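All protein chains but one are shown at their positions in the complex.
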Amino acid sequence: MNPNLNLWLIPVLPLAGAAINGFLGKKSSRTAVTTVALFFAGAAFAWALVVAARFSSLALPHEEPFAHWIRSGNFSVDFAFYLDQLSLVMLLIVTGVGFLIHVYSVGYMWDDPSYYRFFTYLNLFMFFMLTLVLAGNYLQMFIGWEGVGLASYLLIGFWFTKDSAASAGKKAFIVNRIGDFGFLIALFLLIKHFGSLNFSQVFEAVKPLAPEAAGVGLLTTIGILLMVGAAGKSAQIPLYVWLPDAMEGPTPVSALIHAATMVTAGVYMISRSHVIFERAPGALTVVAVIGTLTAFFAATIGIAQTDIKKVLAYSTVSQLGYMFMACGVGAFSAGIFHLMTHAFFKGLLFLAAGSVIHAVGGEQDMRKMGGLRRKIPWTFWTMTAGTLAIAGIPGLAGFFSKDEILWRAYQANWTYWLVGLITAFITSFYMFRLWFLTFFGEYRGEVEARGHDTHDAHGGHGHGGIHESPRVMVVPLVILAILSVIGGYVGVPASLGGSNHFERFLDPVFHSQATSGGEATAPPEGREPKTESSNELMFTGISVVVAFLGFGAAWLLYYRRPELPGRIAASMSGAYQTLVHKYYVDEIYAALFVRPLINGSTRILWQGVDRKVIDAAVNDAGYGAEHVSDEARHMQSGNIRSYAGWVAAGCAVIVAFMIWMGVGR
Amino acid sequence: MNPSQVPLSYYLLLSGFLFVCGVLGFLIKRNIITIFMSIELMLNGVNLSFVAFAAHWHALAGQVFVFFVMVVAAAEAAVGLAIIIAVFRTRETLNVDQVNLLKL
Amino acid sequence: MNGDGLNSIILTLVTFAPLAGGLLLMLLPRRDRDIRIFSLVVSLLTFVMSLHLPVYFRRGQSGFQFSIDKPWISTPNIHYHMAVDGISLWLVVLTTFLTPLCVLISWNSVHERVKEFFILLLILETALIGVFTSLDLFLFYFFWEATLIPMALLIGIFGHERKVYAAVKFFMYTMVASVFMLAAILWLYAHTGTFDFVAIRDQVAAGSIPNFPAAAQWLFLGFFLAFAVKVPLFPFHTWLPDAHVEAPTAGSVLLAGVLLKMGTYGMLRFNLGLFPEQSRRNAPWIMTLALIGIIYGALVAMVQPNMKKLIAYSSVSHLGFVVLGIFSFTQAGLNGAMFVMLAHGISTGGLFMLAGILHERRHTYEISEFGGLAATVPVYAASYLFIVLASVGLPLMNGFIGEFLVLTGAFQARPVYGILAATGVIWSACYLLWMYQRVFYGKITQLKNNAIGDITGVERLAVWPCALVALVMGVAPILWLSAIDPAVHDALAPFVQVASRAVGR
Amino acid sequence: MNLALFLIFGAVCVAGAVNLLAQRHPINSALSLIAVMAALAGEYLLLGAEFVAAVQIIVYAGAVMVLFVFVIMLLNAGEEELTKGSRVAIFLGVPGVLTGGVLTAWVLLRQSRGETVPAGALPGPPAELAQWLFHDFLLPFEVTSILVLIAIMGAVVLASKPDPSERKAD
Partner (left out) sequence: MIAHTLLAYSQALPQSADYQRIMPEIVLTIFGIVIMALDPVLDRERSQKVLGALALTGALAGLAAVGCMAQCPGLAFWEMVQVDSFSVFFHVLVIAIAAVVILSSYEYMAVQRIRAGEYYALILFGTVGMALMSSAVELVLIFIALEISSISSYVLAGFRRNEAASAEASLKYFLLGSFATAFFLYGVATMFGATGSTNIGQISHALQVGPVPLLTYVSVAFMFVGLGFKVAAAPFHIWTPDVYEGAPAPIVGLMSTGPKAAAFAVLLRVVYVIDVHALFWVIWISAALSMTLGNIGALVQNNVKRLLGYSSIAHAGYLLMAFAAAPAMGASAAMFYAASYAAMNLGAFAVISHFANAGERYVTLEDYEGLGRSYPMLAATLTVFLISLIGIPVTSGFFAKFYVFSAAVKSNLIWLTIIGVLNSGIGAYYYLRVIVMMYMREARRAVPATPAPFTLRLALFVCLVATIYLGVFPNGVLQYAQSSAEQLVRRSTPVPTASAPTTTVSQVP
């Protein structure tokens, strides 16, 4: 029997913070707001650590019912919390990174007029994210799922006076809703066929089922639908379009929600439902293909972006693609591993980028930066760490996780691996491009020239001039930098002499039930034949080479010969423009869905059916009646003789009728 | 057939004829007074059939009825002519086709 | 507690308290303030009394409770038969809950003919409660018709520009439709000799009504038409936008909050209760209409330039969910339908109040007139957002529970319908958030909007209860469902039989 | 004999009735109506209703028609102009009347096929008539007085010139 860990505290604490700040924050001082927000976020983190400490002593999975929620007939959903290795990892990532970003935000948002609102939203986000992570059933997960959507809607649109920000928020929410639609249908299928949404019950019910080798069976359908939901939340093709726009939000938000935590919810959900996926190879293939394509596709777009945050955004999309690739090939633990490392280095990168933007007074265009490495050394170094990590330079977090994924991809299907490899090259290329453009060469901006106006969107500080960020922002950077350097060592594969602790840790979740894995599910690390490891080593080497190639290309184009890119762009302007305009996807969507919908609804449905058909019919009936009446009253000619005529005629008719009746009788 | 015997149907047909004439008069005459007279004609037709039926049934009720009809006719005549006078006073006409203020 | 002593008369008290208040109000002098306070007191009193129902309602127990059944008219055999079960219970409470809020929201917005306004409001409340409590078909029709005039007058006297058109349209639509129900009721009486719902239901179940099978379809349609117009089900919905746009705020609140529920309640109680077989037979096209209503209403709502029209069309969409749930004949579906009714009553009521508040400031509902309000009226904007989210169906808000259950039920019954209906979650997000963005976000385009004041105390008193209830309903729906569930189970009982009979054939 | 008389009186009736319709001056119509009534009195005699015949002459042909003539004189009604007032009356009423008349006539014939009225077949003398009038039909007889009263009042009200005190209300 497990002790009661009061897991409910973890989500509820941030909620309390949100509530307090939300109702009282407007009046109270910034310090007070800060205290409340940090305290509750920190408390959640602390409690998560406590849980982690007592974790070893638990029988897993550990379920904690909390309260009744919905009861309808024999179908019921309750609030319950579900703790196992997977959710613990997520828990620590979310609370930990979340707390760091809270701290960072204090500095970043300090001058913003609605400081309290920001932290309210941030805490609210924590609440929903933790609900998602700790949920004991799909519906509760859906609460968090939609809730984080709401939080990101609010935070993206935080500077709502900017139309672009407001629209971005709305776009994010709606696109997410499209994903949620798929999720919902999946839930209905689960209810219909398994009568429950509790993870334990569903999985128990699913386990005995045999994998659906061919065709689209029930589990495959469910899997694909879940993937639709995941694609919405985790910005995969075709629903990734909201994430780049989401960069309208304050940078900490981008770091927390759109890099570290929320967008990874999809990966979490898929891994959580791995029991289903393992029995639905078709679904897994879909996941893998979508992941791979997204990874490549987004990376290519990343090349041509000039907005520093946009670059990171696309890189996020591409990295998420990696994670899905991993899940798709059944390497869930690898996916989660990458999720964690990505949380570290991408969070770091965003925060660093934020620090840069902060420094240059809200400028986001890399073409207006350059040579900053001297001016903001802390930022520079931390950013470097992040860049190296993501580029997959050996020894850093990103290297291990990405390598793991590629290796597993190869085991599943070499095309995945190839695409992943190319993507890796592109990744390191655009990341170093960013690095060079931002920190090397000479400064191309004009911040010294103009004083920085306070109520500029990126609520920066009062005085002009490029300067290092305050300590409260730097400290989180440093911590994350350290994490993204060493974070990978928890999962060093055996081939590199490590003993993949991370995977072993997650093993009970992913392989304990893996009674019958399809070809997609790889055998557990431990039982891996030795011959493989040499192979793996070779592939590792290849990816390392690729990473350095990327660096080299970036060095050549953006440091050594800065004029080249322009020429290249000019020479192959078609391709370049396509990239700059992100393959015109937004435009295509607008033309395909948005505009037809609006116009159709206006012209055909509202003006057409409603006005011209239904209403017209009704009103015409009315006018018709009046018209008839107008005609009928001419019977009332007012002439006595006519009246007598009517009477006489009527009398004649009745007499005739009566006689007929009489005779007929 | 015995010439001193008049078939009942003759009386009835006559009365019916008078009645129809009265109705026709009401329909085609323009002068209000004449129209009123046609009503009287109708009543006379009715009376005739009353009397005829009374004779046929050997029931005096018919004749009594005729008596009452006459009284009523007289009363109606008094009122009706008064009304006609009132109308004439306000409209200066006896043509029924011009008495159509109230219509539609 | 003397609760049990009250049980027999509580419904009578709750139903007629507002009427009594209204009659007293007639005698009061025309001092607006006193009138407002008085009617507030009356409505609050009614609400408090109505709370007796959920408190002493024996949960988990099926069948009708608090019933009172006295002969009213001997020939025809009409009874004063009132009672509530888990279904009508909440609709009564919803009514009594919304009315005080209506009084509050009209506190300053109604300046002239204040007395008439509140008299009509209170009379309307009585009629509405009566509709939900009466179990005698005649009594039901009696109250059903009695709602017409007060509502029409509220729209026609206190409405906006095209009020007359709207009022007449509303009146004629519902009047013409409901006479068919009258015909059906008469037929039932002629062949059963009673108006008592329960008795007739039993006779139908027993199949002891002469040539019922022949007429059943027509009777079903007779009832259904009346209800469908009230709901309003596509394509009978066109009166709704006009009525809403022209109606005064309180009118819209009660119209959307309660009047529309009369239709769905009627379907649930009478169409399903009396004609299970026909309901089953007609379900396909009815569900199709409901589906069309969901999507159509949402799409049309999306492109409305007028805030109130938008909300009105959103009601069409939401009520589509209700009908869909009802005619899925599943526990989840009916529970959900009931829950959507309540949730929609709360959240849409709130939306209309908020729209009314804005109209009071700027005398327009045109969305294009606004923009960037979030900066000038933060509290108002926050409240608005909260209600919008409830209406969008965010989990942990009332909207979600109902829609989820309805969709579950629909999906179980007819997967395709469930899937198509589920697109509703996307549409609702589209139109509401877009509207919210256009009204509250972006830069302030019109100087007038700088001047408008934030939500006042009285208005908060009117709006925030809605928000609170919306949240509670989302977090602890169990409180409601525990009463609804058994009643729904009852309502579905005949369908088990019908199904078995159908199998038997 | 009876038949011959019947035919004679009947001919007068028909002629008078038709003439009433044909004449365009009310006076002529009135006179022809009087003729009809007189002839009818004859028919009544044939049917043995002496009392009715007498009343017919005295009340009808006498009092009532005199009243008519008087009014015609009073209002000196002239020739009626044949205005086209009513199509309904001509195209709907007249045919209707004729068909109705024909049908009724057919029924009457069918009803009284071959039955004849014996000459002077009178169920009772005026004395018996009085018995009916003042005994069995006492109430109607008395009530008739109210009728007459109303008629008088009505005539007074409507025909009398509006007195100055009752000036046109405007």
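Every chain is named by a letter (A, B, C and D) in the order it is written, and numbering of its residues begins at 1.
In this text, a contact is a pair of C-beta atoms (placed from the backbone, for glycine too) under 8 Å apart; a residue touches a chain by one contact, two chains touch by 3 or more.
Small disclaimer: the values here were computed from a predicted structure and weren't measured.
**Student:** In the full assembly, spell out which visible chains the left-out chain is touching.
**Tutor:** A, B, C, D
**Student:** Return the single residue from C:189, C:352 or C:380 that touches the missing chain.
**Tutor:** From the options C:189, C:352 or C:380, the contact with the absent chain belongs to C:189.
**Student:** Identify the residue among C:35, C:128, C:152 or C:260 that touches the chain left out of the display.
**Tutor:** With C:35, C:128, C:152 or C:260 as choices, the missing chain is touched by C:152.
**Student:** Sort through C:44, C:68 or C:168 and give me the one touching the missing partner chain.
**Tutor:** Among C:44, C:68 or C:168, only C:168 touches the chain that is not shown.
**Student:** Please output the residues of subunit C touching the missing chain, sorted low to high.
**Tutor:** 72-76, 116, 138, 141-143, 145-146, 148-149, 152-153, 156-157, 163-164, 167-168, 171-172, 175-176, 179-180, 182-183, 186-187, 189-190
**Student:** Considering the entire assembly, which residues of subunit D contact the chain that has been omitted?
**Tutor:** So the residues of subunit D touching the unseen chain are 103-104, 107-108, 110-112, 135-140, 143-144, 146-147, 149-151, 153-154, 156-158, 162, 165-170.
**Student:** I need the residue numbers on subunit B that touch the omitted chain, in ascending order.
**Tutor:** That gives, for subunit B, the contact residues 12, 15, 19, 22, 26, 32, 35-36, 39, 42-43, 45-46, 49-50, 52-54, 56-57, 59, 61-62, 64-65, 68-69, 72, 75-76, 79-80, 83-84, 86-87, 89-91, 99-103.
Quick note on the criterion: only the chains that are shown with their structure count from here on.
**Student:** Taking each chain's centre as its mean C-alpha position, how far apart are subunit B and subunit C in Å?
**Tutor:** Centre separation, subunit B to subunit C: 66 Å.
**Student:** Please tell me the distance, in whole Å, between the geometric centres of subunit A and subunit B computed from their C-alpha atoms.
**Tutor:** Result: the chain centres lie 98 Å from each other.
**Student:** So how far apart, in whole Å, are subunit B and subunit D when each is placed at the average of its C-alpha atoms?
**Tutor:** So the centre of subunit B lies 4 Å away from the centre of subunit D.
**Student:** Where in subunit A do residues touch at least two different other chains?
**Tutor:** 637, 639, 641, 644-645, 648
**Student:** Give me the residues of subunit D that touch two or more other chains.
**Tutor:** 85-86, 89-90, 93-94, 97, 104
**Student:** Which subunit D residues qualify as touching subunit B in the complex?
**Tutor:** Residues 1-4, 6, 10, 13-14, 17-18, 20-21, 26, 29-30, 33, 36-37, 40, 43-44, 46-49, 51-52, 55-56, 59-60, 63-64, 67-68, 71-72, 74-75, 77, 80-86, 89-90, 93-94, 97-98, 101, 104-105, 108-109, 111-119, 121-124, 128-129, 132-133, 137, 140, 144, 147-148, 150-152, 154-159 of subunit D touch subunit B in their complex.
**Student:** Could you please specify the touching residues of subunit C with respect to subunit A in the complex?
**Tutor:** Answer in residue numbers: 169, 172-173, 235, 237-238, 296, 299-300, 302-304, 331-332, 335-336, 372, 374-375, 378, 389, 394-396, 400-401, 404-405, 407-408, 411-412, 415, 418-419, 422-423, 425-426, 429-430, 433-434, 437, 440-443, 475-478, 481-482, 485, 489.
**Student:** In the complex formed with subunit C, which residues of subunit A make contact?
**Tutor:** Interface residues on subunit A, with respect to subunit C: 26, 67-75, 139, 142-143, 146-147, 150, 153, 157, 160-163, 165-167, 169-170, 173-174, 177-178, 180-181, 184-185, 188-189, 191-192, 597-598, 600-602, 605-606, 609-610, 614-615, 618, 622.
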